[in-house]
Structures are given as structure tokens and as C-alpha cells.
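All protein chains of the complex are present and in place, except for one that has been dropped.
We just call them A and B in the order they show up, numbering each chain from 1.
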Amino acid sequence: MKRAIFGWDKGILVFLVLTTIVGSFVTPYFANASNFSFVIQDIGEFMLMAIPMTFLIIAGEIDLSIGSTICLSSAALGYSYRQGIPFWLCLVIALVVGLLCGLINGILVTYFGLQSLAVTIGTLALYRGLCFVLLGNQPVNQMPLSYTDLGSNSIPHTFLPYVTILIFIFGAMGWIALHYSRLGRWTFAVGINVEAAKFSGIPVMRLKLALFAMTGLMAGVAGIVYTFRFASASPDGATGYELSVIASVLFGGVSIAGGVGTMWGVLAAVLELGVIRSVLQLINVSANTLLVVSGGLLLLSVAVPRAIEISRSRRKLVSIEKKG
Amino acid sequence: MVTEAVPVLTISGATKNFGGVRALNGASLSLFKGEIHALLGENGAGKSTLLKTLAGVHRLDSGEIILDGKVFHEGSTKLAREQGIAVIYQEPNLFPDLTLAENVFAGRQLQLNHGKFVDWAGMQSAAQELFNQLGVPLNPRSKARGLSIADQQIVEIAKALSLNAKVIVMDEPTAALSSKEVERLFTVARGLAARDAAVVFVSHRLDEVFELTTRITVMRDGATVGTGITLDLTEKDVIHMMVGREISDLYPKIVTTPGRVVLSVKELAHDGLFENISFDVHAGEIVALAGLVGSGRSEIARAIFGIDKYTHGTITMNENRLAIGSPSESMAAGIALVPEDRRQQGLFMAASIAKNVSVTVLKRLQRGFWLQSKSEERTATSWGETLELKYADITDPVERLSGGNQQKIVLAKWLATKPSLLIIDEPTRGIDVGTKAQVHRLLSDEASKGLAILMISSELPEVLGMADRILVMREGVMVQELSRSEATSEKVIAAATGAVTV
Partner (left out) sequence: MKIILSRLVAVREVPVFLALLLVLIVTGIANPQFVSASGAQDIFLGVAVIATLCVGQTFVITMRHIDLSVGSTAGFTAYMIGKVSGDHHGLGISLLVALAIGLLVGAVNGFLVAYLRLPSLVVTLASLWIVRGIFNQVAGGNTITDNQVPSALGYLGRHSFAYIPYIFIIAFALVLFASFIMHSSRPARDLYAMGSNPPASELAGIPVIKRTFFAFLASGAVSGLGGAILLARFHSADSNSGLGLELNVIAACVVGGVAVAGGVGTPYGALIGALLLQSITQALGALGVSQFWQLAVNGVLLISAISLDRYLTLRIKPTRILRVKS
């Protein structure tokens, strides 16, 4: 089963390269600096959120509230600024809010023992509800340009938007943490067999709490990125983001059952979906086709490993029957 | 009351291999209608394999099963049920959210004469009728969740009755029951026999066997060693049949002089599970916790390692008191636990050998925060050599290996932590003879190097061959301590089953 997914990861990379090449041929507007910049901006928050979500799903959990957390961090940012708090402090507040949201999720799942799927639907509503409480119907639009320009401009002398820095830093950290650290090993262990993990001395509750907290904190970061990009904080921002992030993670080869996946597969998958969207947009295929395509790819990402698994077990059965 | 001369069930020449392990070696059994038949044998004697074959889980490699004059179709639980076999397990598998009546009729709910609608009243009264027949006043309308094990068993028996089962197997049914509930179960069993079913009663509790059953069959090493009428046999006879073989030199034990006290357990208790447990383990010593399956030994092991919390008493490691319920602290204090259930608790089946061996020593393998697969592979390879592990590639998933090799991996994983105390629960369960000897040799070696070992085992030869001291548990209480020189199989089983009051 692991082998099948390994093949899938490499497949994503190949797919990514292919679509990029095909895209450049299919439309002249694709392969240029400003478009690449646009693509990266477009997927910025998804990239950032896919990193902690990968850890969560590999560990056998899920978080449906991240869109609302992003919105709440953004709302808290805007609200604080409206109250006259210095902007840099508002950024800190946004991060703290994100962290708190993640911690609450974590406590509900570990200490209260509630199922993450159900409980994060609840916090999805709660956190977004708090956005409305904070901002009402009024988005906060007046923000210092020196900051929000970071959301639209590129790093000097490059075509890369500033968010690329964050993507690189967190992407690298996530990749190292997942594959080259004790935290990562523990995450996989818990996802493969939580009982054996306990019997191996792994502090399962603490680990899951940390993963949820990490997710919340990243949502805070993503909330800041979102606010800068749109130069405003509004109560209905980032709606539906959670499903897109989960889909990207699954498309990147992470199994929904837990215990399997790679970080570069996920990062490639997010990039891939951004590239596909860009290409389709540029050849004037509607965004709707993209939705259909995303859905189809998501299905493939679970159907293909399953098909391989079925054929493998059929072969095993045959060989057993031959022996006995 | 035995009413017929022709058996309703005959098993003859049953043979079954699992990988390299011969679980059944020409076993036989014959059951008559209306009898309560005890099936006895130590752990590993082949009882459960035989029963699982009857239940439809396994297929025999060779041998014959005749049920009610017809050849028995093996290999399907559904078919087994349809042919009239019912098995009541120690821990029944009901639907917690459904009512008792629904549980009895799960999947085949009674229907009203017209249409596909459920006949609730009918099911209710049919279930009530069954419960009444069994003499147990259960309410068919209540949900199964929260029902005691004893009551759950009654529901399963009711189900068997409603399926017109010809053979009802009770697999260690009394392990989790209070004495009152045991009496109730006996009455039910006698009622079943009176109704011409054949009841198979699997139990280690000799006192119960002699009280309830009409005939006894004893198995050993996968074969049937004796059958007789209960009234004609004594406990001594039975124990002798169960244990019979000579203790060979399969267990190369190096005699050591025990060092200082490593583990000290005082008055350890956990409500409902065990009480008043006190013992010490010295460096270089192998202490065996003997007793029947379900006597509370694994629970004690888990309490010492910190997986479970306990309610009373103290545990001290090298004179430092251990915190309750913290595996990481126990590990830091030098305790290692090789658990009872290799597949569920000891290993990550889908993960590689390298990852499995290294998971306990990740901190040591780290350089700063950086951890490389290479270091995991090196650790695993080196331990693999020490333990003579047989594998193709160190990155292969553990599930590919044989049971014996899998156990070696669990051992490696824990020995790598350089523990002061190794708790090992059923060290050689489900392992082939060759690897068994290797494991024993390893344990003996480690003890001679100063490791304190607490060994839980239900296999008498292993206990007698390996242990410096034997502590016998029965139903959550420590009933006897035997030194290596004075211990015999009879004494151990006698203490474990309570056949002889000590």
C-alpha cells in the first residue's frame, strides 16, 4: 500500500511538470513572470494551510474549521486596528487568536475525547460566528499601505510575491519536521496504529494537541496573508477554504485513513492545482470546469490506490490458494 | 443427559499449519447431543484453532468434520451458523445501539405477514420467550450498550437458540463473570443440554469443569491426548494429561546470582482488576508471572509501564518512586514492555523494520533536531544481526515477516533502549520452535548481563525452564511464590486454577 502511494507522489511531480509544459504551449499568457507571480499569490494561503493539515490527516485527525480560523484571525486583526492598536501588535493578536482556535480544537479532541470531524464542524461555525460578532457587516478597509503592499507587490528584482518567502520557510520547516524529525515520526506512528504508539511511549495526547495548535497558528499566519492580499478584513473571508485544503492534501498522496503521505507530494499538489486553474482560466475555460476537474482528481487520488490494493490482494489470494 | 449413541459432531485427524507453526496435529473430538463437553488444554494446545475452524474462520489442511451426518462446510462464518454452530466468545460482539431483541434477530428481523415491515411485537415477545427459557429476566427493549458481559453472553446464547444451533461452544465464558453470574450461566448451559444441544465448554478453571461438564477432552500440542467421562476423572489426571511432556533442554538457562533490587512493587491495586500485589525483581533475575489467561497479569504489566493508571500502592524503580500512568516516565526510569498483542500493541505493521526498531530511541538517534532514515536503518540492521533476524530488506514492512521475526523486532526495539527492567508478556506466543529457543537464549543472556526480567507466560515449560522465581496469579490476586528448585507443573497449575487450596 505504501508503495502505491510512493508512486503517486512521483506521479504528482511528473504531472506538475507536464502541465506546466503543456500550459506554456497551449497559451502564450501562461509562461511569464507576472502570471507565475499571480499563481503563487492565488495559492498562498492554501499552501500555508496544507502544511499543518498534512500532519493532522497523517495522524488520523482532520480540521474543518481552518477557513473560519483564517477569517477570525483576519477579523481580529482588523478589529484591533479599528480600535487604534498599533498595526504590528494587531499582527501579533492575529497569530494569538489563530493559536487559541487551534488549541481549543485540540483540547476538545484530546481531553474531551470528541471526534475531530464532528467537533471541527462546530468550531467552524463558532469561529466564523465570532467574525460576525467582531465585525458585524462592516469589513475593515483602512489599513496601512506599507503593510498591505506586501500583499500585492513582489520581492524586488524578482517576480515572486512576498508570500513566497513564507511558503519557502514554512514549506521547508514542514518538510523537515515531517520527514526528518521525531515529531514527524511520531505523527506517522500515531496515524498507523495509535495503540502501538501509546505502547511505544509516544505521548499521543500531547502530540495531537500540538498538531492542532500548530494548525491554528498557521491559520493565523494565513489570516495575515489573506488580509494583506485583499487589504481588508471581512467577516465572510476564506469561506470553504478547508475543503480545498483537504482536497489538495489528499490529492498530494496523503491517505484519509492516516499514516501515509509526503510533504513534497502535498506541496506539489497545491502548486499543481494552482497551475491547472491558471491554465484553464487563460484558455477561457470557466472556473466551473476547474471545479469539476478538481473533483475528478480528488476521486482519482483515492480510487487509484484502492484499485491497486484490490488487485494486490487478489494476487495474494491466488498465491495462497496455490500453496495450500 | 446423553440421549443418542451416534455423535452429532465428529472431528477426526484435524491438521492445520500457520506458516511454520503446527497448530493442529491430528486432533479429534466427538460430541453427543445433550452433553456438556469440556475442552481442556494449555495455551497453544490447539483449542482455539479447533474452535475457530468450527466457527468457520479457518479451513483444515487435512482431516474431517461430520456434523449431523453430513460433511461440514468449512471456511465461512455464515455457513457455519447456518449449519448449526454457535460460538459464545469471552467478549461478545453485540450492537451497542440496538435493543436486545434486535440483537438477537440482527440481520434477520421477524417480519409481519405482509410487506417488509418489522414485527416489533413479535420480535419482542420471541426474545422475551427465549430469555425466559434461559431463566434470565432481561428486557428485550433495552439497548445493548452498558450491558454486563454476563448479560451479553445470554443475549448471544438466545441468538444461538433462535438459530436452532446444534452445537453451542462457550469459549472461556466465565473469565469475566462473578460467581453468581457463573451459577446462572451453568443453569443456562444445563438447560441447553436438556434441550438436546451439544455444549462445548472451554475453560481453564478445573473446579468449574468438574462441576458442570459430563465429559472431558484434553488437547496438547495440537493433538487430542485423552477423552473421558468427568465423573471418572480427577483433577490430577487432567492436569497430568494437559502437561505430560518432559521438560527438555529447550530452555538454555544460564544460572545467575541476582543483584540488587531493580523493581519494587508494593500493595499495588486497581479496582476490579487486581489487588495487594507486592513483589521485587532483582538485576539478573527472571521472575515469571504465571497463571491463567485473564488472571490480571497483563494489567499489572501495563500499570508498571504506565499505560494504565492504578488506584493503590507504589512502584519503585532503582529506589525512585514512579509516577502513575506515564509511559514516558517509566521508559526514562529504564522500564521496557514487550506487549501481549504483537500486532495491535507491539508493532506498526505497515511500517518498515527500520522504523519499528528505532521508534523507541528516536531521541538518541537525533542530531540536534535532525533525524535521518539512515541512522534508523543502521540501528535496525545492527540489532537484526544480534538477533539473527531473517528479512529481505531493512525497509520492508514488518507485516511481511513471520511471527517469530516480528517478535524479534519488538524485542530489538525495546532492548535498544538499554532498559534496567524488561517486562515481556507472552514472549513466544505463536512462534515456531526454532525462534522460540533463540528468544529464550536471548533472554537468558541479557539476564546474565544484569537485566532484570519480568516474564508473563501461560506456557508452563517456558515458565519452569526460564524463571528463577515463579509468582502465580489467580483472579487478580497473587496466590503463591515458588522458587526454581521447588516448582513443578502440577504445583503451578494447581495454584493457578485453585484446584488445591494453598
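We take it that a residue touches a chain if its C-beta (ideal position, glycine included) is under 8 Å from a C-beta of that chain, and two chains touch if they have at least 3 such contacts.
This structure is a prediction, so every number in the text was calculated from the model and none was measured.
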Sole contact to the chain not displayed, among B:66, B:149 or B:350: B:149
Of A:84, A:136 or A:156, the one touching the omitted chain in the full complex: A:136
Residues in subunit A touching the chain absent from view: 108, 112-115, 117-119, 121-130, 132-133, 136-137, 239-240, 243, 246-247, 250, 256-257, 286-296, 298-299, 301-303, 306
In subunit B, positions touching the absent partner: 77-78, 81, 93-98, 102, 106-109, 111, 116-118, 120, 145-149, 176, 178-180, 272-275, 294-296, 299, 475-477
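The rule is simple: only the chains that are shown with their structure count from here on.
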Chain centre separation (subunit A, subunit B; CA means) in Å: 45
Complex contact set, residues of subunit A against subunit B: 1-2, 176, 180-182, 184-186, 188-189, 192-193, 195-203, 259-260, 324
Contact footprint of subunit A on subunit B as seen in their complex: 61, 307, 327-328, 330-331, 337, 339, 344-351, 355, 358-360, 362-363, 366, 369-372, 397, 413
